[in-house]
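A short worksheet on the structure shown next.
One chain of protein is taken out of this complex; the other chains stay put.
Showing subunit A:
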């Protein structure tokens, strides 16, 4: 709001005629968006330019539209028709681009339009358009997951596509919409394998990942015999198990491995990783090795790539250590590596350590620079893990760690202590001197964890250091009150253990420590002290447990297992985000285990033998298939100023109306039915309606244009004049005048005004006594047949007369027009008057905003038409209807199933409700199960065909065919509502 003055200036620029100004404005707006500033208030001003001729302006408008359509759904609909036109363009690029933008507009109301557009594009001749269709599928799915079934059909169709352009995109759509439908892949498996090498890089990644999962469900584990043997070795009762049949690899499994292997040479790290994981998960053990070299290559890439690759190598190196051993040096740590890389390299080196290379690795560890504290800790832990895993070097490691105990850096010492503690647990007898050495450290080392570890060690192995242990306890007792909590707990433990083994020397000390602990601030320590005192100090009250105190405290504790955090991480598909996080990410597809028995391999057989995949890189030597197109999408407008389609249906409407006149019998037929449906009680209303009509006539009488009311006498001369002055859609109406039998049918098409819904335009209170209502009179608006006639009824309930009622300052969306009603000079108090005004809504449901003025006040009002009022009835024969319907198939057809509301079952009710909801006329039909209606939009004259087929139990199917998909969509919604409520 604070920045609105600046935006005003932008709006002005957008409204100007100069493209350069518009462009400048759009550039500034897009720059605002790029910076993250809110530019949504400019939406109406921007969207007007959607059909701008200048390509760049147009392009930027699209950029804007895609960004803000979600927030301004109603306004966004204005632009839809531009894209709909684009969808039918002869140029494939324009079709594709239109689909891309249309599907990016995240507005729920256009879901059916998108669905139709995608379906159509999926069978487009151009592979590029089909690719765009594949891209649009996940967009629609995220907008409306209920479309899933329909989308799967499209995916199935596109999966069968044989071009490389489409393959990656459709598999992407498959993965997002229906990854569980693995059955859709069968028939396309071989084709995908063969196309793979020529698919663009990003598509390759997606396809390879998907095929990995597929293979895991369809083939047998190539390593099953070896894995089994390993297991058998572990279990000793191997005798009874029946040997499996020798393993034979499915040729399709081999095909996949063979066709992915060259991609290890891709420049794209993601592709290489995808192939690597495929080999890791699917290849026989002997063949997995090939990926190591490629992965090591990635280690020389950007540090982020290294980070991800190392994570995966860390997991792989646990299971397949031999694979990376030749590349040990590539994992050497550099001082310039970021910390997370160093830590991961350390992890890999630790996994790779064995008897032969351990000395080199340990030297690497020592060479590492101790600047980075996190890394130091990781290194020392790594040394510890090497020591536990490789018996031969345990002493070397231990010695190295003991040397580190004299390091100046306390953190190094502390970490070493913790690791040594774990190592000593494995063979404490041989290392009493190390324990002694560590006991000395308690004087210096301050890190609580390290102190606690030393105390635990001394307590645990107090029998190996009988002289030193009591002395350590003595020192600790002195400093007890100043220690950290974990240290205090260990002091208590030490005291208890010494009391049990050497009570002579330590009895008093223990008592002292326990007394100190009794009054400690920390309740854990108080509890521990109380519990231990009860357990170890024999009293008459002490329970049965105290007998076992020694066994409890000095039981042999199992040595800790130092394990890699990457162990068993390969149950996640490698290379995935979930693997990296070691947690399942949203949308992750579990990598299934190998099946026990292979499913039927014949499902992948394709009847028609596929031609050897054409190597597209060679085929490019041939001529380009697509001719250079002649009309770019971004510059397609040919003199159209807005979303309106001006008078492009002249011929159509002419012929329609001509044929409509022949079909007079049908009109009277339906008239009968309509009359039947109206009960006698409605007669009063009809009379009222007539009154209103008279009022209208009064107003209209002032106009120079000849009257064309339904009840006026046919006047040939007048109608000829009318024919000359009025444009063609009115021609239809002229039929009534020229053709004697026709006037009879008029009441049928034009619903008596009693049935018209009135809307409030101005309330009595806000209007200071003047109340205004309007309704859509459904009469042709004679001054301009492209306008919708709106009947406005003024009632002056004030005490004084209202003067000079007129319309002013209409603020309209681009393309919209208003024909004001003539000024009403005086409206006396208590009187009511009706006038008619015309509004060209441009076939959109956008509101027309204007000011209603009296001599004293101005009121802002707006009229928003229901979609059903944007059309006018036309007459058609059954055959014509069918013919026209046949031409409006595909995306122009919207079908919906519904259940008729109870009161609405029966033909008459249906007809009445449909004609109330929309200004349509009935088309005769042979079957009483089907009702048909026809009309055309007022502005552009696009045909609107509606049919309702009723079935048993109130089930019905509603079909709307309309060139204007937005209109069609909204109409379906309205009629659906009318029929079900």
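Of note:
Rule of thumb we're sticking to: a contact is a pair of C-beta atoms (placed from the backbone, for glycine too) under 8 Å apart; a residue touches a chain by one contact, two chains touch by 3 or more; residues count from 1.
We adopt the following convention: contacts and distances are computed from a predicted model.
A single chain of the complex does not appear, and UniProt lists its protein name as "AP-3 complex subunit mu-1", one of "Actin-related protein 2/3 complex subunit", "Ribophorin II", "Chloride channel protein" or "AP-3 complex subunit mu-1".
Interface note for the absent chain: among A:339, A:503 or A:522, the touching residue is A:339. Considering the full assembly, A:585 is the residue among A:248, A:286, A:508 or A:585 that touches the omitted chain.
The missing chain, though absent from the display, is touched by one residue of A:75, A:93 or A:918; that residue is A:93.
Contact with the chain not shown here comes from a single listed residue; of A:321, A:363 or A:478, that residue is A:363. On the side of subunit A, touch with the chain left out of the figure occurs at residues 19-20, 23, 27, 30-31, 33-36, 55-56, 59-60, 63, 66-67, 70, 91-93, 100, 103-104, 106, 126-128, 132, 135-136, 138-139, 142, 164-165, 169, 172, 197-198, 200-202, 205, 209, 262-263, 265-270, 272-274, 293-294, 296-297, 300, 302-305, 307-309, 329, 332, 334-336, 338-340, 363, 367, 369-371, 407-409, 575-578, 580-581, 583, 585-589, 615-617, 619-621, 624, 626, 628-630, 632, 634-635.
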